[in-house]
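Here's a slice of the assembly, chains where they normally sit.
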Amino acid sequence: MPTFADLRQQVCEANHDLHRHGLVHAHSGNASGIDREAGVVLIKPSGVDIQTLRPEALVATALDGRRLAAREVPDGIASPLRPSVDLRHHLELYAADPSLGGIVHTHSIHATAWALVERPIPCAMTSMADEFGGDIPCAPYVDNADDHIARAIMAHRTRAPAILLGRHGVFAFDRTPALALKAALLTEVAAHTVMLAMGLGTPARFSDAEIEKWWQRYHAGYGQQPPA
Amino acid sequence: MPTFADLRQQVCEANHDLHRHGLVHAHSGNASGIDREAGVVLIKPSGVDIQTLRPEALVATALDGRRLAAREVPDGIASPLRPSVDLRHHLELYAADPSLGGIVHTHSIHATAWALVERPIPCAMTSMADEFGGDIPCAPYVDNADDHIARAIMAHRTRAPAILLGRHGVFAFDRTPALALKAALLTEVAAHTVMLAMGLGTPARFSDAEIEKWWQRYHAGYGQQPPA
């Protein structure tokens, strides 16, 4: 069970990794994490340089979006900065799905290209079957008023830990900020690889049965920990 | 209100960032800034390695292009180097639009590809609506004699902080060198993303009304400072 200090570190690292892997340009992406027990969300501040972000600059809010005072945050740190303008979408996703522990939003180039034409990325390679257990879906375009974005995501997501947002970009989400970051990275890789394959021929989507083989193996046997 | 020393630092960093973000190759780009009160423009010297450029190497000129002596520069530093051959275009843009505080010129690869066929980049993604408030326009080709380049830019620019120059490259401009650099970077990202989307289908341009929603929100609520 990670501590709140661990969470703060992981959210900061997920933001750095967005930059390090080339998934954001200028300030155009963000990562957050939640401590469910404490009811505290940590998110990137708005419009700051992501590669030099420090853990204590992360903004702490309650699930209803209320900014928290230092005494309400488990490690006693309250950043004076304004949160990402995308905070509301993160909060609504956390509220809608209690299994989520981390969320990442990007406009990574190849994935966003698919989003611009509102096409899902077909599950045409074994590494997509492993990670996404099927296609990476695409929610139709919505504006960013009210709860439009979170509602579109919840209505169109699958078991995959990522979704394209029509004419917009990518949201990825998983049990931890690090896993959400990984899903965002592999979304970009899948978007790039399948796009290139379409220039060489017609990559075939796997049958659902074939996908299941890879998904099950990957989720049962991979990595150093027993599956959650 | 930044000091002249701040400006010098920012112009130097904008030049470094051109290199760091892959927007220039060899010596093919430059950034400048202006101190309106002092009437001094700082610009990259011609043909030097941009990644090792030092602040004191920036060339100081008046708005009419006259090289300034050390005693005429607020921080008393006069570089012995020759200014960028593109100095004249920068000066004419500063003279034509008093709101400009920084200018960046690149031949970044994806944006220049659009320029080679003299096509504007259609506003087909939300991050373009945010940053550019519409298409990124393209001025028709002109040679670089006299004031041809600055005149073409002024005749064809929109509210977007960047423009393509037909068969040539990119100029970006904004209130500060850092914002001009950001506009040049997001021009390259937009050029790349929309181009890839055209290989997957037909990305739709947003209606002007839809663009306005994003532009207004972005310019009202984003970042850590109140809008200028």
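Brief remarks follow.
The first chain written gets the first letter, and so on, giving A and B; residue counts start at 1 in each chain.
Keep in mind that, in the parts below, a residue touches a chain if its C-beta (ideal position, glycine included) is under 8 Å from a C-beta of that chain, and two chains touch if they have at least 3 such contacts.
Quick caveat: nothing in here was measured; it's all calculated off a predicted structure.
Displayed in place are 2 chains, all sharing one sequence; the entire complex defined by the structure file totals 4 copies.
Everything below uses one rule, namely that only the chains that are shown with their structure count from here on.
Chain geometry summary: the mean Cα position of subunit A and that of subunit B are 32 Å apart. Subunit A contributes residues 25-28, 45-48, 81-82, 85, 107, 109-110, 112-117, 119, 143-145, 167-169, 195, 198-199 to its touches with subunit B in the complex.
The residues of subunit B lying in touch with subunit A in their complex are 21, 124-127, 182, 185-186, 189, 192-194, 196-197, 199-204, 206, 210, 213-214, 217-218, 221-224.
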